[in-house]
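Only a single protein chain was left out; the remaining protein chains are all shown in position.
Right, chain A next:
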Amino acid sequence: MSLENNQQVGPSAPPPHLRVAGIEKRFGGVHALKGVDFEVARGEVMALVGDNGAGKSTLMKVLAGALVCDGGDFFIDEEPVVISNPHDAGALGIQIVYQDLALCENLDVAANLSLGAEPVKSGWPFLPRFLRPLDDLEMEVRAKAAIDRLQVRTLRSVRAKVGGLSGGQRQAIAIARAVGAECSVVMLDEPTAALGVAQTRQVLDVVKRLRDTGHAVVYISHNMRDIFEVSDRICVLRHGANVATWKTSETTADEIVVAMTAGLDSGTNNAA
């Protein structure tokens, strides 16, 4: 089934970095994921699309270890791995940026970027680690490096409180926090859903920047224009199962929308 459905990409697809096969997930009587296959390569933006309830978020949570799947195989660089909790995913370099971002608005950019892994000054061995003085200068240096890597040009200061930043800047900071933690796979859940035109542009630039630095990016969105601008491949889910995966350059928004809403059976020109 999966071979047939993936034929649109065929052998020309790049070797996957993260690959899952036959993912099953049930919530009580609801069969949320029915043997889903998914893959993403380094230096690629893989868009994950589907109607509401198609299983996008469930699949992403399974990949991030936030949900434990009922069956299926995980591979990193074709080596089988186990992802059963967020810690496993983090250790494998898989990071997720949730739609709500989970930033602390009362803290500044540098503090948010090092949250949970704050650097402390050396030389206070008699204190437990959580009471040693914070090295906030090191924090700022790291934050600057992370922001510069993503080339967020509009951000003036890493000492600005996140509460005073624009939506696009916040999204960029949430992405920078995920990327900062030694990751190879970044999953973005609707990163532009609440943003205006200029903000969206900023976030899409950050996504392209991630791809150019060799990350594997999974991009969930409803916005066809964004998807066609930023993605390399598009994976369509419907009713918890794969419909197909297309190369973005070889398909159209209409085709994707039809696949999302009606699947391939009633689609007219999906014979490729």
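What we mean here is this: contacts are C-beta pairs under 8 Å (C-beta built on N, C-alpha and C of every residue); 3 or more make two chains touch, one makes a residue touch a chain; residues count from 1.
Here is the rule we use: contacts and distances are computed from a predicted model.
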item	value
Undisplayed chain, where the name is taken from the UniProt record, one of "Peptide ABC transporter", "Xylose transport system permease protein XylH", "2-oxoacid:acceptor oxidoreductase family protein" or "Sulfurtransferase"	"Xylose transport system permease protein XylH"
Hidden-chain contact residue, picked from the options A:Gly71, A:Gly163 or A:Gly214	A:Gly163
Contact partner of the left-out chain, one of A:Val81, A:Val120 or A:Ala262	A:Val120
Absent chain, residues of chain A that touch it	86, 98, 100, 102-107, 111, 115-118, 120, 129-134, 136-137, 140-141, 144, 154-157, 159-161, 163-169, 198-199, 202
